[in-house]
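One chain of protein is taken out of this complex; the other chains stay put.
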Amino acid sequence: MRYTLGCHLAYKVRSETLFIFNLEVAQLQRHRDLKESLRLGPDLPVRRYVTPDVANRYAAVLVPPGTFSLDYEAEVTLAVHRADPAGIGETAVKDLPLDILPFLLPSRFVSSDRLAPFALAEFADAPKGFERVNRICNWIHDHIAYVRGASDGETTADETLLKRAGVCRDFAHLGTAFCRALGIPARFVSCYAYGLVPCDFHAVFEAYLDGRWWLFDATRQANLDGLVRIGVGRDAAEIAFATPYGEMEPTGMEIRIDRTDGADEAGARTTDAISTEEPAPHAGAA
Amino acid sequence: MRYTLGCHLAYKVRSETLFIFNLEVAQLQRHRDLKESLRLGPDLPVRRYVTPDVANRYAAVLVPPGTFSLDYEAEVTLAVHRADPAGIGETAVKDLPLDILPFLLPSRFVSSDRLAPFALAEFADAPKGFERVNRICNWIHDHIAYVRGASDGETTADETLLKRAGVCRDFAHLGTAFCRALGIPARFVSCYAYGLVPCDFHAVFEAYLDGRWWLFDATRQANLDGLVRIGVGRDAAEIAFATPYGEMEPTGMEIRIDRTDGADEAGARTTDAISTEEPAPHAGAA
Amino acid sequence: MRYTLGCHLAYKVRSETLFIFNLEVAQLQRHRDLKESLRLGPDLPVRRYVTPDVANRYAAVLVPPGTFSLDYEAEVTLAVHRADPAGIGETAVKDLPLDILPFLLPSRFVSSDRLAPFALAEFADAPKGFERVNRICNWIHDHIAYVRGASDGETTADETLLKRAGVCRDFAHLGTAFCRALGIPARFVSCYAYGLVPCDFHAVFEAYLDGRWWLFDATRQANLDGLVRIGVGRDAAEIAFATPYGEMEPTGMEIRIDRTDGADEAGARTTDAISTEEPAPHAGAA
Partner (left out) sequence: MRYTLGCHLAYKVRSETLFIFNLEVAQLQRHRDLKESLRLGPDLPVRRYVTPDVANRYAAVLVPPGTFSLDYEAEVTLAVHRADPAGIGETAVKDLPLDILPFLLPSRFVSSDRLAPFALAEFADAPKGFERVNRICNWIHDHIAYVRGASDGETTADETLLKRAGVCRDFAHLGTAFCRALGIPARFVSCYAYGLVPCDFHAVFEAYLDGRWWLFDATRQANLDGLVRIGVGRDAAEIAFATPYGEMEPTGMEIRIDRTDGADEAGARTTDAISTEEPAPHAGAA
């Protein structure tokens, strides 16, 4: 399915500010025919950096004091990989490709070490594989309330568990933490989400099962087969849509995503397992 | 100067265990004529993985139940880069190569976001550059007691600040956190440390100043020009010398490092700034 | 039933130390025919203080350097109040005597404010009254492992919830915290516990329901009708059996409690609701 999407960001910049943006659509094999444009006002030079491990796309812009705006537009055909969840088992830690192993480690907001006793107590006996991660999402959906303003930029997964409230960022951190605590590699994903109301940058997570990364959304607010990936990372710190170094304040923000090949607003949520990244030949694979 | 070094690790393995070791000497341009051997008992296959960003060397071994030992021996000539600290200033964030920026982000044990108010209050007015990081080390050395057993594997930099006690791991996390909070990229470094008594794996940190990474040791327990690097990372989670997945217990551990070209046990600590990594042509550099 | 009980404590005192002991049997109406003796070696003066609110008995001893021992022996007939749990409802906060209200507030180790979202989510819908507190105990018993060494003197109820492990002190703090979060006054209780194996000072908690304090033990390790109260308080900080101010180390500790009127070692646990404190005419009662 083909999507048109984009965002408009505006800032009032008080002192020269370096912005690191991570909001362009990821260049994946299953993101086909990607057409995109990035316009800045004023028109400033952009430095670019793509990470060697997971191919996140960063754009750095040094902005002088004054008003500043960014407009990103893209069109992309999302060709997801679908599978029957029932057939997806876990990959034993011993069989994981070595470049996947860092996604078992705790990170700033994914305190999987602190949450290990909780995760083991709740999910150790669940059927292994897709079903176990699905139960994790169900548990989060049933036990954590989606409350705007319930968290801030320093909120960790263990705090969310206690507060029982958060936003998509927190749901994704908690799901990621439970997975890692159980020996399932997991990573934080930022994306444009078709069907999300109101539209916004969305955060979900991926778990590595049976040799590839599968998408999960514990908020259940968007269609898994309508998620257009921006970046993946250990947690939200790595892939904020904008990381500013300087004095500024946001003055406007709009995000949009639409179907270009016929709407299906009423379309039911998929029950398939969805993946958008093709397994690569891994370094150090078994 | 040429060093001979190595370690002996022994384990009693109860259930099949995957060990990820990160204890071999880093392959750096300034680590010259590296000769090394890794012997396992029993002799098991080793899978290897070198990270694409900072070239950490991981060795994965799947060990069946029983006794298991590892012996690593290496010889290396350490050709450090020396400079006068007085001439080393800071690199403004806007001038940093983009692949360095992740080392400004908080990580699991380096809670630089939480420590930002403290770091700014104590160090914002210090002279910028090497001198500021040196003052950070002095502050840590003067305010944190080196106490074995004062921390555990989940201790974060902000906890160390409150407890006022820790081991080399904690000193390095706190130094790293203060630097990141001040806009100075910093990373955790594991190494063999000539002159450390008693000999052990050591943890120090590097700060990125004036275009390259410089070594700092807030514990002041080793010679900066006698540190043979193993790995670098966001924090200790990424470069533990051994990360076991399975049931086992350590039963023995010895680390050693000696000079092979004439001893200088009485040698004074260097007052030079020391760096062991050559600046690379950076992606996205200004 | 009549019990004989006591304790022996021994210390090596390095610098003059003030000990505050809280280990004598509480003087309650239902603690009948209390006979007791407190012997110190050496024989030092004792200052005494009984708190005006809950009648805790503190004994202060100033001990010079050297060895020091305390032997406490008591005999008491415990005449518990029994009731059918089914008939015990909750007292609405608006109907609580005002001197009970402090036991709704959070305290150092009873972080009921932090645990409120969790408590409400798990127990808000449980039948009110004894049954709700009973479910809290069941939940704790089922979800928290009794593990010696899992906690220390600074462990709070929210930490215990995450660690899923603790000792009697932690079980009592967590039960107290859940109750307070739900608007049920609760307090920490130290006691001699008949049937506890191995014998030790025990910690349980009391909840205020239908006009009186009822005993609860989430560890299920002792008989509720065999608990001889020492003190009650907001949490463990207030009623440690010994609070030393000075340099010393414990060198011995024995606690014992036996029936004097015929053993019933094989006696089943009571299913009655048990209370040992008579309701007093309360200041500010409705």
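By letter and in written order, the chains are A, B and C; residue numbering begins at 1 in each of them.
Criterion: contacts are C-beta pairs under 8 Å (C-beta built on N, C-alpha and C of every residue); 3 or more make two chains touch, one makes a residue touch a chain.
Just so it is clear, the structure is predicted and the values come from calculations on it, not from any experiment.
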> Out of all the chains shown, which come into contact with the hidden one?
Replying inline: B, C
>> From the list C:106, C:129 or C:195, pick the residue that touches the absent chain.
In response: C:106
>> For a quick check of understanding: of C:58, C:139, C:178 or C:241, which residue touches the chain that isn't displayed?
In response: C:58
> In the full complex, which of B:76, B:115 or B:168 touches the chain missing from this view?
Replying inline: B:115
> In terms of residues, what is the contact footprint of the unshown chain on chain B?
Replying inline: 114-115, 117-118, 121, 143, 158, 161-165
>> Suppose we count only contacts with the excluded chain; which residues of chain C make the list?
In response: 16, 18, 20, 47-53, 58, 60, 62, 93-94, 98-99, 101-102, 105-108, 110-111, 113-114, 153-154, 183, 234, 237-238, 243, 245, 283-286
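Assume only the chains that are shown with their structure count from here on.
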>> Considering only chains that satisfy the touch condition with chain A, which of them also satisfy it with chain C?
In response: none
> Which chain's centre, taken as the mean of its Cα atoms, is farthest from the centre of chain A?
Replying inline: C
> Which residues of chain A are in contact with two or more other chains?
Replying inline: 114
